[in-house]
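Note that one protein chain is taken out, while the other chains of the complex remain in position.
Entry: chain A
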Amino acid sequence: MNAVASSVHASLKQLLHLADNALVLGQRNAEWCGNGPVLEEDIALANMSLDLIGQARMLYQHAATVSGGGASEDSLAYFRNADDFRNFTLLELPHASATSERDYAVTIVRNFLYSAFMLLQWEALQASNDAQLAGIAGKSLKEVRYHFRHSRDWLIRLGDGTTESHQRTQAALNQLMPYTAEFWTSDRPALRAPWDGLVNDALKEAGLLRPSVQASLPHGKTGQHSDHLAPLLADMQSLARAHPRALW
């Protein structure tokens, strides 16, 4: 592979990773639409999904331009299979906990851990050599600030709340924290210390204990996913695949 082809490959890989992250979490969080614990949260989660899906669209459009060969945002989102997706495993997991099929504490903890990471990553990507990616980063940063603020508030509200809300949030944290190990397989180790700072500060305020990470490393970013991604994609992709040329 020559230098230009190799740099296009690396850039495409990064764009698809970012786009898949946004799309998969956007789809996952949209499961709360019509099921939110209170109306305001139902609306909040739908709003955040809209932001994430909007970010995914911009990233897929850019990736389609970079890759060429007739790719489009729709072909990338709807016509790739689970093992082609490069999202973090954390983002495809269901909202389930040991005690509930759909546990809001799981949703909040995941959104908190991920939005803290993306806050730092979008900030850094504003300086990307790829002007279009830098533009997307500038736009997404403004949105992720609201996502971080929302999940941080709720983390504290639940962690510092009733005995039950505290226990469930701590359980969600114990369940999900090991998956964040995959954040640091990226080429951005410099983000780790500031991320630890954001996380530790909020956990302290919430009265939650940071679990030590001792699980095996997940590999969603290299296409090895949990069993939860394929059903999520099947649900999301079924309409486009049944009617491949359908237009809104």
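Assume contacts are C-beta pairs under 8 Å (C-beta built on N, C-alpha and C of every residue); 3 or more make two chains touch, one makes a residue touch a chain; residues count from 1.
Rule of thumb we're sticking to: contacts and distances are computed from a predicted model.
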Omitted chain (choose from "Phosphate-specific transport system accessory protein PhoU", "2-oxoglutarate dehydrogenase", "ABC transporter permease" or "Phenylacetic acid degradation protein PaaD") - UniProt protein name: "Phenylacetic acid degradation protein PaaD"
Omitted-chain contact residue, chosen from A:S72, A:Q132 or A:N174: A:Q132
Of A:I43, A:A190 or A:A234, the residue in touch with the unshown chain: A:I43
Contacting the left-out chain in the complete assembly, out of A:H9, A:R157, A:R210 or A:R241: A:R157
Footprint left on chain A by the chain that the document does not show: 40-41, 43-44, 46-55, 57-58, 131-132, 134-136, 138-140, 142-143, 146, 149-150, 153, 156-157, 205
